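Heads up, one of the protein chains got dropped from this complex, but the rest are sitting where they should.
Here is chain A:
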Amino acid sequence: MAHQSELIEMKVPARPEYVGVVRLTVSGVANRLGYSYDDIEDIKIAIAEACTNVVNHAYPEQSVHASMHVSFAIFEDRLELVVADKGGAVDIEELNRGRGPITKDQPVEDLKEGGLGLFLIETLMDEVEIRSEDGVMIVMTKFLQRDEVDSNVDRTSEEPTKHQ
C-alpha cells in the first residue's frame, strides 16, 4: 500500500465566491504532482462540482456557520480529494436519482437545469464515494499516470534528502 506523504486541508465558507479559490488551489496541487493538463482540468471541474453542491444544497440560506471542509490527500499513485459539509444527513438515494447524461430523445421542456454535477464528478474522476453522516462527504480519487510524471517532482521520503 502506498503511504500517504502529504495532506492539505482547507475550511472555507460555503459561498459561491470560494468555489473558485478551492479550484485554483487544487489546480496548483495537481500541477505540482505532475498531472497532465487534461487531468488537471478534470480535477478542477470535479472539485468545483462537489463544492457547488455544498454551496447550493447543504445549508439553509444565510447560515453564518456554513462551511465546507476540503482536503487533498497526496499518495504516491493518486490524489484523493474530499469535500465535506455539516449540513445534516441527506438521503443518498435521493441524491443519486435521475443522474446521467442528457439524450436527444428527451423533449427540451423536460430538461433540467441541475443534476449534471454528480454525473460529471463520476465521469471525470477514477473513483467516487459518497457518504452521509452529519452531512455529505464526497471522496474523489484521480490516479497519476506514471508516464506523465514530471521527474523533478519528489514526493516520497524514501531517500534521504541530500543537503548541500
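The rule we apply is simple: a residue touches a chain if its C-beta (ideal position, glycine included) is under 8 Å from a C-beta of that chain, and two chains touch if they have at least 3 such contacts; residues count from 1.
Everything that follows uses one rule, which is that contacts and distances are computed from a predicted model.
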{"item": "Which of \"YCII-related domain-containing protein\", \"Carbohydrate ABC transporter permease\", \"TonB-dependent receptor\" or \"Anti-sigma factor antagonist\" matches, in UniProt, the chain that is not displayed", "value": "\"Anti-sigma factor antagonist\""}
{"item": "Touch with the omitted chain, as defined above, among A:G34, A:G87 or A:G117", "value": "A:G117"}
{"item": "Touch residues of chain A, complete complex, unshown partner", "value": "16-17, 19-20, 23, 38, 41, 44-45, 48-49, 51-52, 55-56, 101-104, 106, 108-109, 111-114, 116-117, 119-120, 123-124"}
